[in-house]
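As you look at this complex, bear in mind that one protein chain is not there, while each of the others sits in place.
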Amino acid sequence: MSQRLAELAATTDLAADPVGFASDPWWLILFKAVLVFAFCVVMTLFAIWWERKVVAWMQMRIGPKHVGPQGLLQSLADGVKLAFKEDIIVKAADKPVYILAPVVSMVPAFMAFAVIPMGGQVSMFGHQTHLQLTDLPVGVLYILATASVGIYGIVLAGWSSGSTYPLLGSLRSTAQMISYEVAMGLSFAGVFLYSGSMSTSTIVGQQGDTWFAVLLPVSFIIYIVAMVGETNRAPFDLPEAEGELVGGFHTEYSSLKFALFFLAEYVNMVVVSSLATTLFLGGYRAPWPITAVWDGANSGWWTLLWYFLKVQLFLFLFIWLRGTLPRLRYDQFMRLGWKVLIPTSLVWLMLIATVRAMKNEGYDYRGIVLGIAGAIIAILVLSVVWDMFRGTDDEEEKAKAAQPPPGAPGAAEPFDPMAGGFPVPPLPGQELPPVPRRAVRRAEPVGAMVGNGNGTGSADDESATDATDKEV
Amino acid sequence: MTEATVGVGIGADQLDTTDMVLNIGPQHPSTHGVLRLRLVLDGERIITAEPIIGYMHRGAEKLFEVRDYRQILVLANRHDWLSAFANELGVVLAVERMLGMEVPERAVWARTLLAELNRVLSHLMFLGSYPLELGAITPIFHAFRDREEIQAVMEEISGGRMHFMFNRVGGLKEDLPAGWLGRARAAVAGVRGRVPVLRDLVHGNEIFRARTKGVGVLSRETVHAYGVSGPIARASGVDFDLRRDEPYLAYGELTDVLRVVTREEGDCLARFSCLIDQVEVSLDLADACLDRLETLPPGPINLRLPKVLKAPEGHTYAWTENPLGVNGYYLVSRGEKTPWRLKLRSASFNNVQVLSELLPGTLVADMVAILGSMFFVVGDIDK
Partner (left out) sequence: MTAHGYFSTYALVGLVLLVGGGFVSVAFAANRLLRPHAPNVEKLMTYECGVDPVGEGWAQTHIRYYIYAYLYVIFAVDAIFLFPWATVFADPGFGTTTLVEMFVFVGFLAVGLLYAWRKGVLTWT
């Protein structure tokens, strides 16, 4: 194991002076741990501000601009305000679980960050160290595990609130997150197949030449969809669908506990974005055109910049989706997960495994096969998704064509109890006479409409029209 | 009705799934107002739904009886706060008919124009809020931008942004300001130019279609049985529009412009597309009215009224095609300066009743789609 790790490490740029992750002095480790938390919180504050600004821009608004330059401190102000708010624990709540839930939701989100490589090897206080807290040999699995623990927070929050909306919200949320976690996990398997490792730093190192997003387009797409589902963000934000379940699982939460849920959501967004960057977009390594002209792009603190930019790219995607799309309905969402994403992942995984095995056996048309198969599957996925949402478009067109042309009289209509008459059904045995008024389409002289008895009558009886004619 | 008193998986003797009673409203984000729905759920499926109304009841009809005809307008334009002008219209038409009053032609055309602009305002509101209920947060801002433009011209003439109070018995309050017709035309053109944005953003969105197509299908028979009217009825194929079928104001002369938008499906998508098409029709009508107003010779826009306005003894029923449906006023006068009775038939009241037919058997998530597509104003329900 260790031998293989060393080999893999040698393939990366870190090879110049490979430093083990355990060789940092304890104070540096502690400092980095605190730094990870600080980074998460700052990223959350920034992401909220960024989201509000971008969504505002999409909606022709200005967005926050009063607190701090360009409103940058708005989310900080909001966070502080939340901490100052009265904390209400409703009587029906199960108190210990109710308090524990936001903690269970938030801490794993932070913990997942421990294995995210945010940058290469840098010099920090005179020590060579990685911009990554720890490098578990099963780093990606560890992230999956922490994400699963985070789900408990939501389930428990909904259950312990002792109220209907949170309960429904949390049940939805659970079913949703576990469904998408399966698809997410299967998309990882493709990456492992190529990287030969579950360690995040090794996976980044393996993408020196080609990003896995290029090699594994289907896995990448599936991961993108799954990560949006996993973080409960639009268009998959069903657990907190405010139109249906009010606030969803956090309806009964207030003050700091609510803020923790908020924090957890955004940290989770940053985590899944970081994971996408790490697994598919070459992690903290500079994108191709930059490396071609600048050798130093992949060294030192610069790597943090590339990492940050790539994460921002995904965060922007989250925001863009939120600004554009309505929410899916629950069953549509589950159908997408179980009937599209999971089968596709399985097929795709076996496909790349086969191709890899063939390559190992000495066949050489790997690239061609992979390209073609990838394209076919990508098209299949897209078409399935398309069909699911599009429905049968032709029907709509036909229905439109069947509409009477503008201004055409509705005289061709079959029997219609409401036509021109009163909105009441005919009495038993009563035949509504052929519409009297519809046929009369004379253009009345303007201004004279007050006098004619045409527009009079009572809601109960048609014959009452006569009575009103007396003031003509 | 079983009440939910059993904890999750509490014991083997009670392994039935209990029906859960879920109150949607009176304070709920998707009812935009204080409508309350009492739902009995099995999981996420609705078993029964009962609209409980009256949280906003203000006794408008009773208040009408102690106001003179000029004051009634202030009250009457409030029940459906999105279509104030159209509400005023019904009252003045009833009173004018009782008085046998001939309204100046310019007033008639201006009223038609303002009624159509008001219809656009109301429709745009729902075109924005309906996607919002389905989770799309952006369209409402585009809708409000368009509303703003029309509201600006409405505000210019009436001074109001919501409760215009521009109708008077016998005409309008004041003449149109100089140059207003041009500005109104620009506003209409601006809104028309941006309707495709809403159409692309919402109507063409796959998720939106998936959520609305085939959902909450309202049959033609149900429409008739419940007296549903307006765009909701027309989306179910009920080809009924008072503007065409019983022309009031100047609609009789606009038959070549007035196109009654109908759909056959009766689902949420049909209701939405009906609404969006009606906006375009209304904009066409507004343009036609503007054309006509420009050619009309100058003249009075209202009539001088006696100090004490008394409708002669008798009764009449004036109904208008409001943005949300048929809005009727049954006016009974005993020759006094206040009506003896002024019955209000509001569109939303009837339209919402049909929810108890539509909702059972649907999912909670569909409930929101259906509720939003009924295009109601709570004040219009509760009066």
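For clarity, chains are labelled A and B in written order, and residue numbers in each chain start from 1.
Here, a residue touches a chain if its C-beta (ideal position, glycine included) is under 8 Å from a C-beta of that chain, and two chains touch if they have at least 3 such contacts.
Predicted, not measured: the structure shown is a model, and the values here were computed from it.
Participant: Which listed residue, A:71, A:190, A:283 or A:374, touches the chain dropped from view?
Facilitator: Result: among the candidates, A:190 touches the missing chain.
Participant: Using the document's definition of touch, tell me which of A:59, A:75 or A:164 contacts the absent chain.
Facilitator: Looking across A:59, A:75 or A:164, the contact with the absent chain belongs to A:164.
Participant: Spell out the interface residues on chain A facing the chain that's missing from view.
Facilitator: 1-2, 5-6, 20-22, 29-30, 33-34, 36-37, 83-93, 103, 106-107, 110-111, 113-114, 133-137, 141-142, 159, 161-167, 171, 174-175, 178-179, 181-182, 185-186, 188-190, 192-198, 246, 251-252, 255-256, 260, 330-331, 334-335, 338-339, 342-343, 346, 349-350, 353-354, 356-357, 360-361
Operating definition for what follows: only the chains that are shown with their structure count from here on.
Participant: As a quick test, compute the distance in whole Å between the mean CA positions of chain A and chain B.
Facilitator: 35
Participant: Under the definition above, what is the set of chain B residues touching chain A in their complex?
Facilitator: The contact residues of chain B facing chain A are 4, 8, 20-22, 28-30, 44, 93, 96-105, 108-109, 131-138, 141-142, 145, 201-202, 205-211, 213-214, 223-225, 227-229, 233, 238-240, 245-250, 252-253, 255-260, 262-265, 312, 314-319, 326, 328, 330, 343, 345, 350, 363-369, 372.
Participant: For a test of understanding, state which residues of chain A touch chain B in their complex under the given definition.
Facilitator: 55, 58-61, 159, 164-165, 168, 234-235, 237-238, 241-246, 322-332, 386, 388-391, 399, 402-404, 406-407, 410, 413, 416-420, 423-425, 437-438, 441-444, 446-451, 454-459, 464, 467-468, 470-472
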